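Below is one structure; the comments refer to it alone.
Just one protein chain is left out here, and the rest sit where they should.
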Amino acid sequence: MNWIPWLLAGWLFFVGIYGVISSRNYVHLVGCLAVVQSSTYVLLLSVGYRQGAGPPIFFHIPPGRAVDPVVQALVLTDIVVGATISALLLALALQVHKVKGTLDPDQLRPLRR
Amino acid sequence: MTPLVPLPVAVPITVAAFLLASGHFLPRRVPDLLAMATALAMTVISAVMATRSVSGPLTYWFGGWSTIGAQVVGIRFQVDPFGAALAAFAGLLFFATFIFAWGVFEKIGALFHVLMLFFLAAIDGFVLTHDLFNLFVWFEVMSVAAFSLTAYRLEASALEGAMNFTVTNSLASFCVLGGIGLIYLRVGALDFSALSQAVAADGGDPLFLGSFALLATGFLIKGAMVPFQAWLSDTHAVAPSPVSVIFSGIMVPVGLFGVVRLYFSVFAGSGVITTVLNTLGLWIGVASALLGGFMCLTQRHLKRLLAFSTISHVGVMLAAFAILSAPAQAGFLLYLLGHGLTKGALFMLSGLLLATLGGIDEIGLRGLGRQVWPAGIAFAVGGLLLGGAPVGLMDEGTRLIDAAASQAHRDWAALACLLASALTGGAVLRATGRIFLGWGKVAGEEERGPSEQEQEDANRPLWLLLLPAVVLLCLALAEGGTIQRYARLAVVALMSPGQAAHAPVPVPKPPHPILPWISTLLALLIAAFDLFRDRIPHSILVTNDRITTPLRHLLEPMHSGRVGDYVAWIVAGLAMLAIALSVAS
Partner (left out) sequence: MRRYRRLALFAIAMLGILPCMIGLFAHMPRFGEHPLPYGDAINLNGVRQRHVTNMVTAVNFDYRGVDTLGEEIMLIAATVGAVMLLRGSRGEELSARPGRAPGRPIAWRSTGQVLIARLMAPLILLFGLNIIIHPQLTPGGGFQGGVIVASAALLIWLGDGYRPWRRLMRSRPIEVAEAIGAAIYALCGFAPMVVGAAFLQNVLPLGKTGALISGGLILLINAGVGIAVACGFALLFIEFLQETRAEEEPDPEEREA
């Protein structure tokens, strides 16, 4: 089926968001955000795919038909940076747990009014 | 290619890297001075570019690349007067903030300046770039620097506010990236010019509509528009004051500017998107303006109050943009500058109150402001400006927006924006009266402040705390004849990218010159109503409660502080945009 990559990206996006909305633990929420992020990677890499073509590395073969290197470059840097943002979120969660003793997003509310 | 163009981005990054490496070894005040000098230099460079770009956009190809055949392969910055003016304004605001934040962040030393310089570089890159993925990169750098800056204070509520901020704005980044994927699939290029040619050729293609829905969602989340606005009040309540100045003064309006830039540089050729912006965009702007204004009045925490007023004023800016005519865009620029200066000054003054009086609760501080009465004058001026007083940059902007609205037969939008200004101005004036004049005694348990004590260090003299705020307010009060003409020139290049701005857009006749006076009077009345409740006849109070209480019950759950709610509203907003685009096509 032709739509599988797009459906996969859409599914990951919305199921990740569902995870964020219904989460009861902040660490779980950070994981769901990572799922949403990976949906964008799936989309981008699928956009760059070409049937029957190889990777854009021309060490042993002459330059020719290959998949799109631009999206791969975009995704590559994003993955590494996404890991550090997850680290920042987890550091926040760690500190909140130390101060408040809970990781439940529904019980963690900033100052009201 | 003038070598000035990459500097607003490259120099702050280099200075920040240097500060990061040597921060521990430098004497105490050197990072402050270095950061101030960098911000000032970037302001000057951007201002020079702003004047030079009037006669034609300054194009700069990075890495020496441009095109291979007909395909654009490099990244370019295309400096137009609008973007350069925003970059200069950002530099100015950062300069003032560095003065205000002198000596505040002792614990983390130079890290504050490092993050702020990254932030400045990202804003400059965002407004100057001509490549879609590059736009996204600077958008993300802005967000990450902001996340790190918000999380500075370590009380529990600061952490929760930072978490809500980080989660919602990360989702914004993911939406933008998804939108980029869709449009790249369709066009195979990332440069604005290539994209706009493709859109103009086939404006109704669902791929373009889907891409726009995701991109607009992402940028409107950053711009704190309804229904994506809830994160802003949480963030402002907990971020340190210098950081709040930057958020409300430039970051949130620049998020909205992302939509403006995308529309005029890429999507203007699509009739469907134009129609949706002209209708739904206008409604979202007006809804944000009114929601922000109303919620403003219900707050007692000064920074949350100012946060809602930001939502309100950025809503006015969105409404101005959504009218899509040239005078409206000129009004947008002037309003953005005036609002940024005023809001920045007000946040600095709140920081002053936090530092000198040890509190930020309006009711808890009642009457204590007499010790710092010069700040009271500045606060009142800020409140009057927000309320629509007929002087200064914001008023110039409002007049252009009103004229554009009636030209486009959208007077209802102008009136709604007037009401919103009156609401926010009234709230700030009420706070001024209560804090500095001791009016508005509230009886009973309301007198007790919220449970958490807030404090910021005050290790600098009062005049140093006051000076940047006063300077910003004076700039906001400036009579804008030249700036107004510049704005009318800038919109020519904004709306037709690549063109020189030869002739300014004509000023339409302002329809009702009495409007600013009505707005100011209304703001004063609203402030007086809340301050002198005990002297108002009971029947009027009951009617007022009957109107406002259901509204509060409706709107306050939206700002519950729970991140799951905010994300649910984000999906709802995305659905709204998607359905509108489908229906219009």
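Just so it is clear, A and B label the chains in written order, and each chain counts residues from 1 on its own.
In this section, contacts are C-beta pairs under 8 Å (C-beta built on N, C-alpha and C of every residue); 3 or more make two chains touch, one makes a residue touch a chain.
Remember, predicted model here, so these are calculated numbers, not experimental data.
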Residue among B:61, B:264 or B:436 touching the omitted chain: B:61
Hidden partner chain, residues of chain B it touches: 1, 3, 6, 9-10, 13-14, 16-18, 20-22, 24, 60-65, 68-69, 71-75, 107-108, 111, 114-115, 118, 121-122, 125, 133-134, 137-138, 140-141, 144-145, 147-149, 151-152, 154, 182, 184-186, 188-190, 205-207, 209-210, 213, 557-558, 560, 562, 564-565, 568-569, 571-572, 574-576, 578-579, 581-582
Chain A residues that touch the omitted chain in the full complex: 2-7, 10, 14, 17-18, 21-22, 46, 48-51, 55-59, 63-74, 76-78, 80-81, 83-85, 87-88, 90-92, 94-95, 98, 106
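Following the convention adopted for this analysis, only the chains that are shown with their structure count from here on.
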Centroid spacing, where centroids are CA-atom means, of chain A and chain B in whole angstrom: 28
For the chain A and chain B complex, residues of the former touching the latter: 9, 13-14, 17, 20-23, 26, 29, 33, 36-37, 39-40, 43-44, 47, 70-71, 74, 78, 81, 85, 88-89, 92-93, 95-96, 99-100, 105-106, 108-113
Contacting residues of chain B [partner chain A, same complex]: 133, 140, 144, 147-148, 151, 154-164, 166-167, 170-171, 174, 177-178, 180-182, 184-185, 190, 234, 237-238, 298-301, 304, 450, 452, 560-564, 567-568, 570-571
